[in-house]
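The complex appears here minus one protein chain, its other protein chains still in place.
Let's look at chain A:
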Amino acid sequence: MNLQKSLIQPCFEQLSRRLHKQYSLLNKTLTASFKILYSLPKNQNVGSDKIVEQMKKEIERLSKLQKDLNNYSKDDQLIIKKMQLRLQYHLSLLQVTQKNKTKNEEENENQEENKQEKDKDKEIKKENEIKEEKNMDKEKDKHIEIEKEKYMNIEENIDKEKKKENGNEKEKEKEKEQENEKDTKFFQDQIKLRKLELNRKLTEYMFRKGYNKTGTMLTERHQFLKQLVDQSLFLQGKKVSVSLSKHNLSIPLKWCLINRSKLKKIDSRFEFQLKKQQFIEIMRKGNRKEAINYARKNFPPWVGKCFSEIKSVMGLLAFPTPNEQSSIPNEEKEPFEILPERYQLLYGEHSWRKLNELFTREHVVLFGLSESPSIEVEFKAGICAVKTASCHSLHKKNQNNQQKITEHGTEKGKKMGKKKKNKKDSVLKGFDLFKEKKNINTNDNNDVVDRNTNCPTCHPIVNKIAKNYPRNLITHSLIICPLSGQIMTPDNPPMIFPNGNAYSLDEMKKMAEQNNGIVTDIKTNQKFKFTQLRKAFIV
């Protein structure tokens, strides 16, 4: 349900605005022309030619109206089609996430009996889903069926462009021979849908941030993106934000007028902020009288909500404006610097930037989209889901060490400089961050911090962001073998060395076979016999 609002509301808003336009156009022309027609043959003195002329004019007008309405409605129909497409896209995505949810829950429980039961449930669910799909298809038109087929058999459309994806699908088909044919087809769709969804979010992000060229490039490369992303919406908003950056308030005020009722529904204060800025601009020129008049006209309706802000802005009257000279003699400072900081801020760039940000947020919320780009939200939610206590490599201990080092100078570093040339010849200089902490360090909480290059949260950039987000609650033990990277199961339990390190049974067996029953601990290079290892049972 998450996406539905953000996908469909923009279309709806477009439609309703167009309807208003159309209706007003219709109204005007109809009333005008019918008025004339009704009032036509009043005066008998008027010549027949003139009457004919007038009638012809009305014919022209009405036929023009007809054409205009036809054009409007064609575009309207396109928008309605777009809505339907988006809704279907959303539904198919929902199906995918629901299936994944059931799969995740299975993996987390990890019990065979439950698995069997759930396999049955899954089959029943699959059957139900297929039935539902069939019912839905019957209810809808052929057009919709065709569109659905497009999604369910996207191969036909995107086949030529994406060999790799086909390849991946084939690969996965072969890896999972046990599943039904239907399931593999579904899997195919899942991969393509997923990629499409990721690309959709990327394009939305591009347009939101104003990277229009990249956005248009993305839409050209992937088929359905033009219909799934509201490019025009963001371009419209750009006009206003451009004028704001040029310190021009007329266009934003117009925009506020047009959207006044909707802004009220969101309880927005954007209009007040614009008027406040206008007041500041008047003050900047030094016209206190004009400023007071402006304030008297425009601020009263906002007193209920923004009274404290009004008070602080009016305080500007008490201080000298940037243009005035100070009345205090022998003052060394510039008049502007007498002002306390918060008033200086009001006069500066800061308030314009705030306005711009506020506009971009409100503009987007009006159309039903979320304040922040959806890719950011999902990305951070993913951090919360994947982050563990072992991921965090930045902690106070390390920072203290660094400080010590800089104080003592790099005497010790000089020792190291020569010996570690190998590392300096590494392929990526920027990625030395990855090699930063290969040691096992401890956290403030004395957690063991162990970096894994494949873990996304251990990536240095992600790590910086992840500092501020909570980590996932873990309710079941999960042990990963350092050698093979696989999760240890009851079939492949951890084998504990006498020194405390643990590796999976399979790896130890392999090692023992190749080395006459002797296994080496990688971390300490100590050798033990396979028989000395003890099996651990993790509940």
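Methods note: contacts are C-beta pairs under 8 Å (C-beta built on N, C-alpha and C of every residue); 3 or more make two chains touch, one makes a residue touch a chain; residues count from 1.
The rule we apply is simple: contacts and distances are computed from a predicted model.
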Open item on the list: Tell me the UniProt protein name of the chain this structure doesn't show, selecting from "ARC1B protein", "RING-Gid-type domain-containing protein", "Dipeptidase" or "Cytoplasmic tRNA 2-thiolation protein 2".
Closed with: "RING-Gid-type domain-containing protein"
Task: Touching the absent chain when the full complex is considered, from A:Met217, A:Leu235, A:Ile258 or A:Val303 - done: A:Met217
- [ ] Have a look at A:Gln4, A:Gln278 or A:Ser312 and name the one touching the chain we're not showing.
- [x] A:Gln4
